[in-house]
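For this depiction, one protein chain was excluded, whereas all remaining protein chains were kept in their positions.
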Amino acid sequence: MRPSGRNLDEMRDIVIETGVTRHAEGSCLIRCGGTHVLCTATLEERVPPFLKNSGLGWVTAEYGMLPRATHTRMRREAALGKQSGRTLEIQRLIGRSLRAGIDRSALGERQITVDCDVIQADGGTRCASITGGWVALRLAINKLMKAGDVTSDPMLDHIAAVSCGIYAGQPVLDLDYVEDSDAGTDSNFVMTGGGALVEVQASAEGSAFSRAQFDEMYALAERGIATLVAAQKAAVG
Amino acid sequence: MRPSGRNLDEMRDIVIETGVTRHAEGSCLIRCGGTHVLCTATLEERVPPFLKNSGLGWVTAEYGMLPRATHTRMRREAALGKQSGRTLEIQRLIGRSLRAGIDRSALGERQITVDCDVIQADGGTRCASITGGWVALRLAINKLMKAGDVTSDPMLDHIAAVSCGIYAGQPVLDLDYVEDSDAGTDSNFVMTGGGALVEVQASAEGSAFSRAQFDEMYALAERGIATLVAAQKAAVG
Amino acid sequence: MRPSGRNLDEMRDIVIETGVTRHAEGSCLIRCGGTHVLCTATLEERVPPFLKNSGLGWVTAEYGMLPRATHTRMRREAALGKQSGRTLEIQRLIGRSLRAGIDRSALGERQITVDCDVIQADGGTRCASITGGWVALRLAINKLMKAGDVTSDPMLDHIAAVSCGIYAGQPVLDLDYVEDSDAGTDSNFVMTGGGALVEVQASAEGSAFSRAQFDEMYALAERGIATLVAAQKAAVG
Amino acid sequence: MRPSGRNLDEMRDIVIETGVTRHAEGSCLIRCGGTHVLCTATLEERVPPFLKNSGLGWVTAEYGMLPRATHTRMRREAALGKQSGRTLEIQRLIGRSLRAGIDRSALGERQITVDCDVIQADGGTRCASITGGWVALRLAINKLMKAGDVTSDPMLDHIAAVSCGIYAGQPVLDLDYVEDSDAGTDSNFVMTGGGALVEVQASAEGSAFSRAQFDEMYALAERGIATLVAAQKAAVG
Amino acid sequence: MRPSGRNLDEMRDIVIETGVTRHAEGSCLIRCGGTHVLCTATLEERVPPFLKNSGLGWVTAEYGMLPRATHTRMRREAALGKQSGRTLEIQRLIGRSLRAGIDRSALGERQITVDCDVIQADGGTRCASITGGWVALRLAINKLMKAGDVTSDPMLDHIAAVSCGIYAGQPVLDLDYVEDSDAGTDSNFVMTGGGALVEVQASAEGSAFSRAQFDEMYALAERGIATLVAAQKAAVG
Partner (left out) sequence: MRPSGRNLDEMRDIVIETGVTRHAEGSCLIRCGGTHVLCTATLEERVPPFLKNSGLGWVTAEYGMLPRATHTRMRREAALGKQSGRTLEIQRLIGRSLRAGIDRSALGERQITVDCDVIQADGGTRCASITGGWVALRLAINKLMKAGDVTSDPMLDHIAAVSCGIYAGQPVLDLDYVEDSDAGTDSNFVMTGGGALVEVQASAEGSAFSRAQFDEMYALAERGIATLVAAQKAAVG
């Protein structure tokens, strides 16, 4: 019944390739089916002004799509002269989600910027960015620990994200673009490796949804997150 | 235990004054405690290009804060030359929420723009904007119906929004600014008059939250929405 | 002969309500007939760079209109990404006018920003902003004096503003929107409580005007300013 | 007593050179003492959208300063990405002033854009722009008439502008930069060749000014305008 | 003597992988040593306004770098709100170069946009963009020909580009980042498969260079172009 032939609770294949760019302190290319996102983590020994002398570090994120990551070409945001509301909303979500997995005091006064650039889009780019962004962050912090620059691990737990939706009246896990375009309800769940909630966003695209539908999506998300966390573990060794 | 002395499940006083500006097709000033938002609905006999000849109408929203709506003066977005990510995210949420309560086919090819301008802020401005924006929208559509320009009511149900949070370890309803600044988790629930979900956004500000905490916030939100819908009914007569 | 039925030298009703927002150091809502402007004064213990260590204070102003303050909705300047020439011109005028009533040395090295936001427009918004802006400024400075932060009153005199025009060949006082749209000449007079001139701006919208016409407008303006100054006195008690 | 040694009512030397650029339909370089402005008039057979099918023409103006027209280099507005409030205010004044001298019906549905670019600044650039802009406009319209494209002359009268001020307590005519920087009051008078008023702008830079001072500036301005109109006549032959 | 140990006339390894993104009509990832550029060609059945009804097609290019393509993170142009002068200069060069290899009449009234996004930078990104951009363009046009939408091949010849420089006093081929940073002279040669010149840009970074040095760089470039054209042939089969 799903256009891809997947079961209702079946994720797309996940492939996380690390070390894909030579300059970044941490990097990976995450492929969730046809959605491919390049994630890099940049470490800088400075913090934003509001954290000067606070002893706390900062993790932030930026998100972009290559113009032809999509079915039809989108105009380049740099050429338009501004980032869209959608872009800003997504990168704020990625940043908040990753910060929820960090002990900023253990990180110390340094900043890590996670860039998530979508090379190819097929639905779920924000979730792939969070899941892959966590891997890039983990690798950058590993480097920091290996160098002895931090003494205790600032990472509290895994952070991963997955989308669910009500498609053709049925709750489904990990929507691809075709499903996402038609779904009556679209939700994103960001969770820790331990299963706690970090962010929940559910939105009625067409008609309002019931508590029961929400709960079914929630249950699917828990399964999806477990799969993603396993893939993260495999990737970072 | 709440700074305001309210009970955990106690809303702030809600006052909705309608017809507050002479030009708009619908308007109200909503006061949720110290949060005051002026909402106007503008009706235009045109639709955005992507809806030309679709037979469908459009409802959209814009959000702004007066520079001194807040404790310290914020820079004017018009002077800065761009709307912040926060502003864009909020106005996208208001627009989506209000559209969920509209039968766009019954509305016909016309656009209603709901402007929500925060005169004074004390937490929960996006929720007050949705709740008050619905009132302005209702009044504009009443005008359209009275003029015979639409034959069946395009409004499907009430739409209202309320925030909840985990404050000092306790789930609380309708956060004010002091609580919001300190809350470990912050959530916004947008629901219909019938109790269906339109949008759920829950975010761990400090540490991740459990399913049980989410459920408690959900229960509080249901009560708050009922109060808000009653206030809307009183306002629009 | 005036659309409103007013006499040639008759002002609209003026209502100045103070203390309308809890955060600002001074605030008022001024209503000149159908023109309603919310004025807030923000006090900051800093000055612009060019005044550092000069011993002088600064008073500046910003002006905005809510999108539906007018008959048809205007696009939001924050969304357009810039303030219009008209907006910039008006806020420069408000700032210059209010500074003319201030002893900047007595104020000391601090800045007061007066925000004038038009809630509803019916002609004469810049004049109402100056008149109401002065009230907000007075209240903020009262607070400063009460706290003992300034020892002698930095306010030299009242500052108020009124428009005049040649409408249907006749000089009239305090133009409303309908008159303003048709007036052959439009002028704004900013004066002190003592009757001295601070700013005069007269502009031929259609055809040039004579010295005699200018003098008649001037005489009307003197009367209007006296009324406005009385209203200011009543407001600030 | 004036830094330049001029009498209180003495203008600076005025030189208007026409035909200074080969492409523009009308052009001149106006030198008012050390203030040099290049004025060009561009004729286009189109009008702004709001005048389509109105039978009326349009005259508009743009103003700029070369970065090193001034004592110290100013940042280039094109590089800054926006025109300053001062620039916008000046070009609006030039446009309004020149339109006051035009019968837009006789001009027919065409637009003339007058560009005023300050090559060297020594006070009074907006007045020189209006006076020189009128010459460029006259020459462009002459061309239109010679070609038979308009049948009756759309120009109603000369338009010229001069500044006055209260300098060292004395009313003076045609302020240069040194005087302008110190003047307690600064005013600009735009008049027709027949002596009618088009625009008056007077502004207290330091302290408020009296009606008597205003009248003295007015009398000086009348003299100055006569001199400028004579120079315009000589220039356009 | 070269930091990489290459001979003076030795290119870096070139790998061109085609079909790397599912949506674009043509795409490749070109790797010239450590410089990796993703090139996509987007075909649209429309032309810019200046070509409407001309019978001619258009080829244009856009260029971007991912923020962490470089040693230290560069600020994202979309976030800065504008493309740098360097970016604009490079994308204009790519567009001009690719157009030189196209018979725009044979292409017909359609537009192809070539996006070149640098994933990893190690010198020579503009040359890699041109060489890879040509491959993406070739593949998109192949698709057009296969569909029968164009009858004769609009591509006139191969277009490829290579950099040369004077490094440590010696002319060298295909500069990497370390060489580029130190080179006294930097040049880019764009040529056709037949060896004709399309663009030459040579620039003295430190001191001026002689005709003899220019000729040596030219000779090196001819060799490099031959290698690149061979790689293009292999890639497009």
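Letters A, B, C, D and E mark the chains as written, and numbering starts fresh at 1 in each.
Keep in mind that, in the parts below, a contact is a pair of C-beta atoms (placed from the backbone, for glycine too) under 8 Å apart; a residue touches a chain by one contact, two chains touch by 3 or more.
Computed from a prediction, not measured in an experiment: that's the story for all the values here.
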Displayed partners of the chain not shown (whole complex): D, E
Touching the absent chain when the full complex is considered, from E:15, E:106, E:200 or E:226: E:200
Chain not shown: contacting residue from D:51, D:119, D:178 or D:196: D:119
Chain not shown: contacting residue from E:6, E:23, E:96 or E:223: E:96
Absent-chain interface as seen on chain D, which is shown: 21-24, 27, 34, 38, 40, 42, 44, 62, 64, 66-71, 73, 76-83, 87, 113, 115, 117, 119-120
Contact set of chain E toward the excluded chain (per top definition): 82, 85-86, 88-89, 91-92, 96, 100, 157, 187, 191-192, 194, 196-204, 207-211, 214, 218
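As a convention for this text, only the chains that are shown with their structure count from here on.
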Rotation, 0 to 180 degrees and nearest 5, that superposes chain B on copy chain E via CA atoms: 120
Label of the chain whose CA centroid is most distant from the centroid of chain A: D
Copies chain D and chain C - interface residue numbers shared by over half, same or different: same
Intercentroid distance (Cα basis), chain E paired with chain D, Å: 51
Multi-partner residues of chain E (each touching 2 or more other chains): 81-82
Topology of the chain contact graph, where touching chains are joined (line, ring, star, complete, other): line
Chains that touch, pairwise: A-B, A-E, B-C, C-D
